[in-house]
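Reading through the C-alpha cells given below for one structure.
A single protein chain has been omitted from the complex, and every remaining protein chain is retained in its original position.
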Amino acid sequence: MLRRLVVETYHNVIGKLPPVLTVNDGDIVVTDTIDAAGFDKSGVRHALGPNPMNGPIFVSGAEPGDALKVEILSMTPTRDTGWTRSSVAANVVDPEYVRGLPPRDTAIWTIDQHSMTVRLQDPIPGLEDLVLPMRPMIGCFGVAPSLGQSISTATSGEYGGNMDYRLFGPGTTVCLPVFETGALFFVGDCHALQGDGEIVGTGIETTFEVTMRLSVVKEAKITWPRGETSTDIFTIGNARPLDQALQHATTEMLEWLGRDYGLGKTAASHLLGQVVRYDIGNVFDPAYTVACRVSKEWLKR
Amino acid sequence: MLRRLVVETYHNVIGKLPPVLTVNDGDIVVTDTIDAAGFDKSGVRHALGPNPMNGPIFVSGAEPGDALKVEILSMTPTRDTGWTRSSVAANVVDPEYVRGLPPRDTAIWTIDQHSMTVRLQDPIPGLEDLVLPMRPMIGCFGVAPSLGQSISTATSGEYGGNMDYRLFGPGTTVCLPVFETGALFFVGDCHALQGDGEIVGTGIETTFEVTMRLSVVKEAKITWPRGETSTDIFTIGNARPLDQALQHATTEMLEWLGRDYGLGKTAASHLLGQVVRYDIGNVFDPAYTVACRVSKEWLKR
Amino acid sequence: MLRRLVVETYHNVIGKLPPVLTVNDGDIVVTDTIDAAGFDKSGVRHALGPNPMNGPIFVSGAEPGDALKVEILSMTPTRDTGWTRSSVAANVVDPEYVRGLPPRDTAIWTIDQHSMTVRLQDPIPGLEDLVLPMRPMIGCFGVAPSLGQSISTATSGEYGGNMDYRLFGPGTTVCLPVFETGALFFVGDCHALQGDGEIVGTGIETTFEVTMRLSVVKEAKITWPRGETSTDIFTIGNARPLDQALQHATTEMLEWLGRDYGLGKTAASHLLGQVVRYDIGNVFDPAYTVACRVSKEWLKR
Partner (left out) sequence: MLRRLVVETYHNVIGKLPPVLTVNDGDIVVTDTIDAAGFDKSGVRHALGPNPMNGPIFVSGAEPGDALKVEILSMTPTRDTGWTRSSVAANVVDPEYVRGLPPRDTAIWTIDQHSMTVRLQDPIPGLEDLVLPMRPMIGCFGVAPSLGQSISTATSGEYGGNMDYRLFGPGTTVCLPVFETGALFFVGDCHALQGDGEIVGTGIETTFEVTMRLSVVKEAKITWPRGETSTDIFTIGNARPLDQALQHATTEMLEWLGRDYGLGKTAASHLLGQVVRYDIGNVFDPAYTVACRVSKEWLKR
C-alpha cells in the first residue's frame, strides 16, 4: 500500500518517540523532506538544525532482533536551490594548515531538475563552467536505538543516523537492526550531491520527495546497517576514528559472508583481501562512516 | 634510452645507498622484481623480507626540490604462482573479534599469464569457482628520504615506500618528491591483485618484469606523492591513523589544485566537497596509505 | 538542606526524564548507588546494566548556559565485595596479541571497610599478598544532554556520563554544563578502586552511599566538564580516539585559563607546555576520557 507521511513536528534526535504513522510490512511510504537547516521546498523554515527528521514511522511486525529493510525507490528534488559550506572542514587537512583555510561561509547551488544537474549560483574563479550531475542521497535515516536512547541527528551508530554516505540513493536497499517494537523509522537531510567524506561538512543540502518501501526481515540478527545496490553489497561502520569505523564494517561483512554466502572466515579473508572496496561515507560528523563493499560479481548466494 | 637494471644485492631499506645504475632524464628502465619474501621467478630465494628492493637508480639531473616522475609502462608477470596470507589482519576487525580469527597461514594462488587471471591453488569451500582478473601493481617504490634516512621497506612516508595502493599499476604516472641528488629510486614488492587496504597483509605476492620511464620535473616542490591515471589525478598521504593519512592527502590536493589548476582554497573546497573520492591504499603497514582522488572530467588545466 | 534520594526505578540512559527529586541550589544529597550490573548492597538485583543510574534530580535555578557544581563530599562503601573483569580489554594491547589473552571472566574482591583496603577473594599466583588501598570514585554521573537526547550510560560526552576517571572521588568538585532547565542530574556506577584507563573494562564495582552538594553556577558557559581537587584543576574531554579527547580537554583548559586566570593563549601555552599533566580516565568505553590537569601551585586567580 502507498502511504504518505505528512510531517508537522520535526525531530533533531532519533529515538523512542510517539509514531506519527503506522504502516504494514511492505508498504511504500512517500514523504517530503526539509533540508538540514530546517527549510522546506518553499524556503519556509519549520525547524532548527541539526538535520530535522520526518517520523517516526511504526512498522507493524518489526521486533528487536529483526531488520528493517528500506528500499529507496526514488528521490525527486523539490527545490531549485541547495546549499553547501564553502571551506573544507578543519579536521580533514593537516592541523597547521587550518590557519590558512577560508571562512566556513555558505554557498548556494542552482538545481536544474530537468537536466538533473547542479552548478554554483555565484561561480568563483576557476569553476565558472562547472556543471555536475545530481546524485540524490539520504544523509540521515535510521531507527530508534537500543536502551530507549534518543540520539542527536548530528551523529550515527548501529541504528543508522547521520551517515552521509553517497550510495544511500535511489536503487539502494538498506537493512537496519531493529531495537524497538515497530522499529520507529526516521528520515531526512537529503543531498543533491556529495563527495566522499562530506569534507565541507555538507552535501548540496536541499529538499526532496522520497519514496521508500519498508519491510521487516524477521530475526535478521544484524549488528550494523547493510546495503545492496544493483552491483554491490556493503556493510557500514559508524565510529571515530576511521580505523574503528573500518573495523566495524569489516567485522559485519565477515559475519554476512559467513551466514548468507557460506564463506568461513578463511574463505572470506581470501575474497575480501583481493576484492574489497572501502568507501569513506563521512569524515566530518561526530561518528565517521566507512562502508566495506564487495561486488556481487564475486558472490553466489 | 632503454636501460635494464639487473640486481645482485637487494635492500630492505629505502635510503641513501650507492646507486647500482645511473640513467638519464627520460630513460626507460626494465627490471625483474622478486617477491615480498625474496623469491625470484624461479623460486630461488635471494633476500629476506620485508619487501627486498631493486635499486637504487641514480637519475641524472634530479635535485632536492624536484620531483621524480615514474611512468609505469608495463608489468609482465614472470611466475605462475603468487602467495597471500589466509586471514584478515587483526587490526581491521573489532578487537574482541580477533580471538576468533583463523591463523595467518600462507595460501598459494595460480597465475594464468595467458588469461591474466588468478585463482586459489587449493580452493576452499565456497570459493571453488573463484577466478579473479589480474590487476598488477607495485607495492613498494620510492626515493631516498630526507636527512640521509634509510627507512624499512615495511613502511612509507613522503618519499613513497610500501604504500600498497592498487592504482600504482600500468598506465599510472607517479611523481615523488626528490630529497637527494639523483633521487635514488627503488622498486619491488609487486602484486598480481590486491583489494583496498591490503587487509590480509599481502596482495597476491609474485614476480614481475616492470618497465618504467623515469623523468625529472624541475622545482616541482611537491610534499607527498602524486599520481595520474587515464581518468583521475590523486595525491597520497602515508601515516597512522587513517585520519592523518587522509589529512596529508587532502592538504596536498588543495595545494595541487591551487598551483596547477587555478583553484583557490574556496573553489577547491567546492569542487572536492562534491566530487572527491578517497581510496584506502593499505590499512596494514606501519604507515597507512590514503589516496585523495579527483576525476579529470571536472578539471581544466 | 540535606536531602535523601531513594530510588525505585533505575535508568540506563542519561537524558530528559521526569525528575524523582527536586532540590534547591546548594542542597546536599545523599543516595545509595547500586553497582554497574544493577546489584545493591544486599546483593539484590534491581536493574540490568549498563551502569544503572539514580536520578534524575532537578536542581532549582539551573538553566541552559549555567553549570551544575557537584561537590563530592563523601563516599561510604556499603558492601564487602566488589567485582572486576579478569583480563585487560582487547583494545589496549597490540591487535595480534589479543589471540593470547585470557577469557573475560569475573573476579570478586573483598572490601575491608575498616582498613579501607581491597584484595582478591581468590588470590592467584603472584598476587597472594596483594592488598590495595581503596580509592572510591564515581564512574558515571552527568546531566541531561543537549537537544533532548537520552544517551546510554555506557558512554560519555559534554554532559558527563561514563567517564570512569579516578579523580572523581571525595574532595573533588566537578562543574557540568547545563543543557536543560533543572540540569537533571544522574549518578551511579561507583568503584572502590580503578587504575588509569579502566583497562580491564571495570574498576572494582560495588555499592556506595554517596554524599554530594549540588549548586548552580550562573552563566558559566563551559563546554566540557571541569574539576578541582585540593591540589589541581582539570578539564575533561570525552571522545574517541584518545587524540580527540585530549584535544577537547586542552581546548577547554585554554578557555578556562583565559577567562578565570587572565592568561591569554600565548601565556597559557607557556604555562601548559611546561607543567600540564594528562590523565587517561578510561580507554575502554565507547568515548574515551582524557583529563588535562594543572597544579594550583602555578595559578593565581
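For reference, chains read A, B and C in written order, and residue numbers begin at 1 within each chain.
Basically, a contact is a pair of C-beta atoms (placed from the backbone, for glycine too) under 8 Å apart; a residue touches a chain by one contact, two chains touch by 3 or more.
Model, not experiment: these values are computed from the prediction.
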List the displayed chains that the omitted chain touches in the full complex.
A, B, C
Of the residues C:34, C:88, C:111 or C:163, I need the one that contacts the missing chain.
C:88
Of the residues C:77, C:197, C:225 or C:286, I need the one that contacts the missing chain.
C:197
Option touching the unshown chain, where C:4, C:45, C:218 or C:270 are the choices:
C:270
Identify the residues of chain B touching the omitted chain, counting contacts across the whole complex.
12-13, 15, 146-152, 239-241, 243-244
Under the stated touch rule, tell me which residues of chain C contact the chain that is not displayed.
84-88, 91-95, 97, 100-102, 107, 118, 120, 124-127, 129-130, 132, 193-200, 202-204, 241-243, 246-248, 250-251, 254, 261-280, 283, 298, 300
Spell out the interface residues on chain A facing the chain that's missing from view.
89-91, 95-96, 98-99, 101, 241
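As a working rule, only the chains that are shown with their structure count from here on.
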Relative to the centroid of every protein C-alpha atom displayed, which chain's own C-alpha centroid is closest?
A
If we define chain centres by averaging CA atoms, which chain lands farthest from chain C? Would you check?
B
Between chain B and chain A, distance of the C-alpha-averaged centres to the nearest whole Å
33
Averaging over Cα atoms per chain, report the distance between chain B and chain C in Å.
47
Of all residues in chain B, which are in touch with two or more distinct other chains?
91, 95, 101, 241
